[in-house]
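Not every chain of the complex is shown here; the ones you see sit where they belong.
Each chain carries a letter (A and B) given by its place in the written order, and its residues are counted from 1.
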Amino acid sequence: MTVRYPLPELKDLPEDLRARILEVQEKSGFVPNVFLALARRPAEWRAFFAFHDALMLKEGGHLTKGDREMIVTATSAANQCLYCVVAHGAILRIYEKKPLVADQVAVNYRKADITPRQRAMLDFALKVCQRSHEIEDADFEALRAHGMDDEDAWDIAAITAFFGLSNRMANVASMMPNPEFYLLGRVPRAK
Amino acid sequence: MTVRYPLPELKDLPEDLRARILEVQEKSGFVPNVFLALARRPAEWRAFFAFHDALMLKEGGHLTKGDREMIVTATSAANQCLYCVVAHGAILRIYEKKPLVADQVAVNYRKADITPRQRAMLDFALKVCQRSHEIEDADFEALRAHGMDDEDAWDIAAITAFFGLSNRMANVASMMPNPEFYLLGRVPRAK
C-alpha cells in the first residue's frame, strides 16, 4: 500500500512548519510521517498540531503522559489506524516503560497489564470513540470511582475525538508509520 | 438534558476569543453555543476554530459551501450529534436555498433531493465517518466519475473527520443547539 498523497519536500514548506519539523527530527532522530503528510496543507497542519499540543502537552489533571498515549493507542486500534497504533504505541511503551503494553492495549485492552484506573479510562474512551451519543451520567461516575473528575473526562474525550480525526485522515491518505516506530521502546535505547 | 459543563461568561474570556465571538454574534444575531462551550479551554478553542476555518472557508476545489455543510449534516446525523445536525442543517438550508434539504439529508441522504454528485460526495463522507479503514481506490474513482479529484476527496475526508471530533465533544458535553438554529433557513428571513 503506497502513500496516496505525495509527501512534500521539507525545503518547500513554510518556515514555521519546517522549524517544528526540524526540531522533532533533532529530538527523535527521524521525521514522523504525519508531520510531512499533513504539511501539504499548512493551515490544517498548524491547527492540527496546535490541537495536538493543547491536549497532549497540557499541564494539570490526573492523566499522565502515558495515560494519554494509552488512550490514543486503544482508540486508534478500534479505528484500525495503522499509523497511530504503531507511532503512539511506541511512545506509550516509552512513557510507561513497559515494552509489552502497546500490543496488549491495541489487541484487547481488557487483557492488558494496566491498572483498574486505566481500564476505566479506556472504557470511557472507547465509548466516546464508538458510541458517543450514548454517553451518560453513569459513565462519568465510573471515572469518578477511580479519582478522575469531569476535567479528566473532557481530556479523555478530547484526546479520543482528536485522534479519531487523525485516524480517519491517516486511513484516507494511507499514511504509513516510519519503520523506526515499530521497535521503539521494545529494546533498551542505543546509547 | 442540561449542559454538562457550565458555559463561561463572555467577559471572562481571553481577548481573541471574545473578539471572534462578538463578531459572530454581530453577524448571526446570537452566539452559537459551541463558541462558548469550548471556550473554557482557550488553547483547544483556538485550534478548533483554526481547523474549522481552514476547512470550511478554504478557497478552491470543487466543493461549494453548501456541499461542505451537507457533509457536516449527514455525518453528524450518523454520529447522532444533536448540536451539529441542527446548527449545520440550518446553515445548509441557507447556502443551498432549500428549506427541506437538511431534514432529508439528516434522516436518509439516499432519499434527499440532491444531485448525483452530492450523493457520491456523501457516500464517500459516510464511509470515512463509519469505516475509514476500508477506504480504497474504488472510493476515489467514484468521486472522479463526478468531477471530484483527490484534493476534493481530502476536503470531504477532512471535513468529515473534523466534525467527527466536534460530534464527540458535543455529545460528551451535552451541548444543546441554540433555539434560533431550528428555524433558520426554513422561512424567509425577517428584514
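Rule of thumb we're sticking to: a residue touches a chain if its C-beta (ideal position, glycine included) is under 8 Å from a C-beta of that chain, and two chains touch if they have at least 3 such contacts.
Quick caveat: nothing in here was measured; it's all calculated off a predicted structure.
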- Wait, 2 copies are placed, so what's the full copy count for the complex? 6
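One rule holds for everything that comes next: only the chains that are shown with their structure count from here on.
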- Rounded Å distance between subunit A and subunit B, as computed from the means of their C-alpha atoms: 24
- Item | Residues of subunit B touching subunit A in the complex | 4-5, 41, 43-44, 46-48, 50-51, 53-55, 58, 79-81, 128-129, 132-133, 135, 140, 150, 153-154, 157-158, 160-162, 164-169, 171-173
